[in-house]
Every structure is written in C-alpha cells, then in structure tokens.
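The other protein chains are all here in position, but one chain of the complex has been omitted.
Take a look at subunit A:
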C-alpha cells in the first residue's frame, strides 16, 4: 500500500527524520492565513509518479499566486488520478542533494539500502548512466542497521562533519521506520542540504499489504478501485482489467496463465466463489465469465456450491478439476452446469461466448 507524500512525512516526523514545515489543504482558499513563510511550494498529493512534469508542483512567491496555483492543481488529473489534496510547504533553497532508500531485495533476501550523492533525479537513471555513484548494502534482520553501518555508508557517499552526523541519524531512523511500520520501501529523494542541515524534501513509503493488520491506524488504501477494495474486504485478490470476459481462478499462476491463454485465443479478459462472481460481474462491459479451477488447497465441491449459489447474470464457462473433483462435478451437474476438464478447450469456448453476446 503506497502512502501519499504527506502521509509518509507524518511517519518521518514520528521517527524524528527532519522534514520541511508544511500543511495539507484540499480547497484553494485554505492557502490564506497559513503560518508559513513565502515563497511556498505547492505539491499535488497523488500516488502515481511524474507529477512534477505533469504540472503538479508549483512555486508561489505571493498569496495571490499561491491561490491561483492551488485552484489549478486541485482537481486536475495526473495520469488518470484526480488531485484531491495539496501539500503546501516553505520552499527551501536546496544545496547538495542526496538519495537514500531501503527496499526489499528479493535476490539477496534482505532489506537493501541504496544511497547516492547524485540525488534529486531518477535513481534508476543514475544506476544506468553512472553506476559508480551508487552505494549499496544489505541489512541483517537480526542485527538491524546500527549507526556504524550508516556512518560507513555516509563516508562512502562522501559526507563529512555535521552532514555526516545528520545522515547517520536520518538513515538509521529510516530503517527503524521500515521495520516498525512494516514498510517494503522507504525512500528519501532528495535528501537535501538546507541551511547547512540535511532535510527530507520528498518522501515515498510503501507499506507491506500483508502487514496492514498490524497497523490499525493506517489511512485508507487509495490505490485500489472500488471493486478491488470490495474484493479485498472479502479476502479475494481481484485485478481490474480492460476487457469483456471476467476470469476467476484459484491460484495466482493459474489465473495469470488463464489470462495469457484467453489473449492467445483472441479474447480480452477483464477476474468465497459466490462473492468473487458477484464482484466481477459488477464491472461494466463484462459479457462473459470464465472460471478455471485446479483444486489443491481449494476444494472443487466448495467451488461448485459457490457457483450454484451465485447464479451469474452473464454467460459462463466452468473448468473444474483437482481436489474433490467428482463431488464438485456432481453438484454442478445437478444444477445443469457443464464443467470442462481441458483448460484450452474451455478458454476457446469462453472467448467465443464473450464475442457472441
């Protein structure tokens, strides 16, 4: 679950990572009477990247300018995401810009730290063009990240004196935040020198979806569509796609492979069983439903009961095999529903069904 910049900065404040003074507003007139010194920077709070290029970040020297910018940015769409909130902060004169982030390194099976003296720009670009500017390390989950680790990182990044000491405090705290708040990514870019001190000018935090239950005070997840949120509430994993055929399957690999198979045969797929059916058929434009089940931990008889209960309002093709398969087929047959065994035959039938209607 991705956090907005202002939400990430609230977490930073909790871990004593220095941030710029700022206020979140959702109406342009709230710019008036803010206890902030001009010039100000107004930043659109969206979860998609590239908001600066899209005109979502503006500087304002006067109150009139701030109001005008606020009115423009609030309500604009950035890559399809509507801007509902603005973070207004005191625009600081930025000196040197650094980069630091902790992220799950899937290959090393540890948290990795990535840091660089070339901050303020896209770090993947830095990694491509000047890889020697990037310093990496990994954290032992039992030892954690100690000050001596971050002091070494800071030295390798070229820091000295009081900036090094700021860096050690900030980077050590950032790791502590990751573990305590279950972040899979925590990034500061840029970590900039402002009036001789290091300051987190931007903030990106992604909380591990599997750990959300440990953090009841987290804000609502704004990344999910309405149907995706409804599915999650039922414990289902649903991805909204563009197309006219809804797919339900047990197991992520089987569903992905079913999507690939449907595309291969020329269809366009759009994705307990009862709840899943009710959710997927709510998507406008869905004209057919393809259920592909290979029961392992999932039992075919449970699935069959769900299908019979839900009675989907669109044409349906069912492929059912695996654990308790005979019982499942018997239940479907009693309700007049044919179940295929061969997945490719079923996929072709489903594609034909969606294109007929």
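For the reader, a short list of remarks on this structure follows.
The working rule: a residue touches a chain if its C-beta (ideal position, glycine included) is under 8 Å from a C-beta of that chain, and two chains touch if they have at least 3 such contacts; residues count from 1.
The rule is simple: contacts and distances are computed from a predicted model.
Remark: of the listed names "Succinate--CoA ligase [ADP-forming] subunit alpha", "Amino acid/amide ABC transporter membrane protein 2 (HAAT family)", "GDSL-like lipase/acylhydrolase family protein" or "ATP synthase subunit a", the one matching the undisplayed chain in UniProt is "Succinate--CoA ligase [ADP-forming] subunit alpha". For the chain left out of this panel, the touching residue among A:134, A:179 or A:308 is A:179.
In the complete complex, the hidden chain is touched by one of A:130, A:237 or A:333, namely A:237. Screening A:26, A:77, A:309 or A:344 against the full complex identifies A:344 as the residue touching the chain left out. When the omitted chain is restored, the residue from A:37, A:53 or A:109 that touches it is A:109. Remark: the residues of subunit A touching the chain excluded from display are 104, 106-107, 109-111, 124, 140-142, 178-179, 182, 184, 208-211, 213-214, 237, 239, 241, 249-257, 259-261, 263-264, 269, 294-297, 321-323, 343-344.
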